[in-house]
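Of the protein chains in this complex, all but one are displayed in their positions.
We call the chains A and B, going by the order they appear; numbering starts again at 1 in every chain.
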Amino acid sequence: MKDDSLDEKLNILAGLGADLRNRDFLLTWEHSLEEIRSVLLAAKCLRELYEAGRSIRVFDTGLAVSIFRDQSTRTRFSFASAAAALGLTPTDLDEAKSQIAHGETVRETAVMISFLAEAVGIRDDIYLGEGNRDMRAMAAALQEGYERGVISRRPAVINLQCDIDHPTQTLADLLHLERHCGGLDGLRGRKFVVSWAYSPSYGKPLSVPQGLIGLLTRFGMDVTLAYPEGYGLLPEVVELAAKQAGASVGAFRVTHDMAEAFDGAEVVYPKSWAPMEVMRRRTELLRKEDRAGLAALEKACLEENFRHEAWHCDEALMKRTAGGSALYMHCLPADITGVSCPQGEVSREVFERYRLETYRQASWKPYVIAALIFLTRLPDPVGSLKRLGEAGRTRIL
Amino acid sequence: MKDDSLDEKLNILAGLGADLRNRDFLLTWEHSLEEIRSVLLAAKCLRELYEAGRSIRVFDTGLAVSIFRDQSTRTRFSFASAAAALGLTPTDLDEAKSQIAHGETVRETAVMISFLAEAVGIRDDIYLGEGNRDMRAMAAALQEGYERGVISRRPAVINLQCDIDHPTQTLADLLHLERHCGGLDGLRGRKFVVSWAYSPSYGKPLSVPQGLIGLLTRFGMDVTLAYPEGYGLLPEVVELAAKQAGASVGAFRVTHDMAEAFDGAEVVYPKSWAPMEVMRRRTELLRKEDRAGLAALEKACLEENFRHEAWHCDEALMKRTAGGSALYMHCLPADITGVSCPQGEVSREVFERYRLETYRQASWKPYVIAALIFLTRLPDPVGSLKRLGEAGRTRIL
Partner (left out) sequence: MKDDSLDEKLNILAGLGADLRNRDFLLTWEHSLEEIRSVLLAAKCLRELYEAGRSIRVFDTGLAVSIFRDQSTRTRFSFASAAAALGLTPTDLDEAKSQIAHGETVRETAVMISFLAEAVGIRDDIYLGEGNRDMRAMAAALQEGYERGVISRRPAVINLQCDIDHPTQTLADLLHLERHCGGLDGLRGRKFVVSWAYSPSYGKPLSVPQGLIGLLTRFGMDVTLAYPEGYGLLPEVVELAAKQAGASVGAFRVTHDMAEAFDGAEVVYPKSWAPMEVMRRRTELLRKEDRAGLAALEKACLEENFRHEAWHCDEALMKRTAGGSALYMHCLPADITGVSCPQGEVSREVFERYRLETYRQASWKPYVIAALIFLTRLPDPVGSLKRLGEAGRTRIL
């Protein structure tokens, strides 16, 4: 892939004319292609500057607040890395230590944590039907607080994974694909497979496969979604993917045969997720704190999963892909057979061959988050990038 | 309220001649009126600069340590926001992760966390008779360490709520009142009511009502403290309030009738707290880790509280206030009937009408904390504020 110079990238970015200022980033498909491409370009510029030893600090001070309602390593560190690189102080709202459990409303909390904040990153992927909705409630509270003069700045709400989408992951994935395919145009017609894969765990969110079909169908890819009967995704996202594939002159289809899906694939993304129905019932049981019900649901779900343990990305399956050498992708951590579990999503051999590639895929995430903060919070993002490149400080003083 | 320009505020601040350098801030009534007014002025200057887009960073590096012995959202974020805005790195001493539980003394810990620190903010409101005392022990250890050359700087100890006072809250409250009443002089003779209110919870500290009567009686307000028999505050603080009201030509009285207290009130602050005797017994039981005793105490306390569930700030009560339109204040989170609990301190209607006002009240806290660090740690605070205003950097670089 020929890599445009920083100046060229900035010219393209300026030409796109996208304006994300004072906005949130909650679902990729709420944003125009120009906006998506602007995020990718800004992420690449920030990375190029950082790796060339320039400081990308654009804030002298300010907070970047994170709220994690699920465990996280990668996203947590990506958010902290991005915030710190821009000059913000990453601060976690640890709900166990806060008074939110005391019946405090989301709306109040939103304002209380935001008086001096530039961004609020939220991971809320456990409760189906609630995660994204709650992010919107928080965003609305900030908007009200801003409009009514309670807070002087309006922090951007950034979706760090919800029940519907995982935009910082899928945009990192898209940057990895862009590099792999020699540019976004190189994605056109490429056969991409996102497939369910067996894992001895339950409750994994649907946001990654949904986010992938909701994003990649906009770039003319030939997208196949494969899963065992009963593991379908949110119908509205599947419909959206089909519609977008039509508009982008790409393709989108669903199959229930992993091997067939892999035939001729150029990129494969085998990953486990829970059946939607399980996520729905789990949400209800969690709300009721019904431990016995949760245990029973987990048992039933694991048994059901186990009926599909053949959904395993091994060398035999990889041989069916285009030239036997499709790109393997994963958002990590993967359930690797014989490494992290007795039987998982991917064989040790396949994973090991692509291990460093999955790390490269992940390496984009801090820059995607930095780009989102950059584009939503700065008055003149292109001008700021230009200044960082021209006259900016080095990161090591 | 006419708002003085930054220059005018700085002239007044310089004229006050207060000197908080190298001191702690543990109880408002240990500080002269000039010192209190200096904190208010500095907070207003810092807010004005920040909201005008100036950086208020005065430290290139340094730590601001927080110790929370009780849950906290607002104060935690206010402290982190203030520290970060001044250029300090907020760092929490999480006692669960530290070795303090290993029998380490307060005195040693104070020094160990302070080698490169500028401020130590402490919330310690659970143990009646101990919170403020322990802050003083920490301050004394830092003083000894500083005088004996163990630490080269003497961080300021800042009370983020103890068993006696909650100065960063009440100073924020005072700034809100100042704005509401058109200046500090506007507080003279105004009828302010701090009233107990029903809540289905127990163990809420006495520090807010104590802090309010201990501060507002110094500004000539006509202060009424209302509570059901048995819910009295620390006698020494009540005596202090009465004495101060005399000196400031204000008034202070106690009543056991909420409705009567509200008659003609211009500002009301209805809030639950635990009976002092309950806090005392709870402290003993917590020390003994007597779970059965604690459960019994909680049950008895909740039953006693429930006898006073009529202490509820509703529209009927608000109608009795001056012009039916007293300012409602709360330190948040409020126990809102039908929102955060079935029956609480305030009706949904009343709270909703004043909701954004309570957020504005809270919005002062980060600036109060920043002002306290600023005034205790900088060699020439007025000069520093002047420089920030004249030649300072913008916060967005």
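Just so we're on the same page, contacts are C-beta pairs under 8 Å (C-beta built on N, C-alpha and C of every residue); 3 or more make two chains touch, one makes a residue touch a chain.
This is a predicted model, so every value here is computed, not measured.
The residue from B:N11, B:T105, B:S325 or B:T394 that touches the chain not shown here is B:T105. Contact with the chain not shown here comes from a single listed residue; of B:G145, B:G250 or B:P270, that residue is B:G145.
Although one chain is not drawn, its touching partners on subunit B can still be listed: residues 57-63, 65, 87, 89, 91, 93, 97-105, 108-109, 111-113, 115-117, 144-145, 148-152, 378-379. Taking the whole complex into account, subunit A touches the unshown chain at residues 50-51, 55-57, 68, 71-74, 76-78, 80-82, 84-87, 89-90, 332-333, 335, 339-341, 355-356, 359-360, 362-363, 366, 393-397.
Definition applied: only the chains that are shown with their structure count from here on.
Subunit A and subunit B have centres, each the mean of its CA atoms, that are 40 Å apart.
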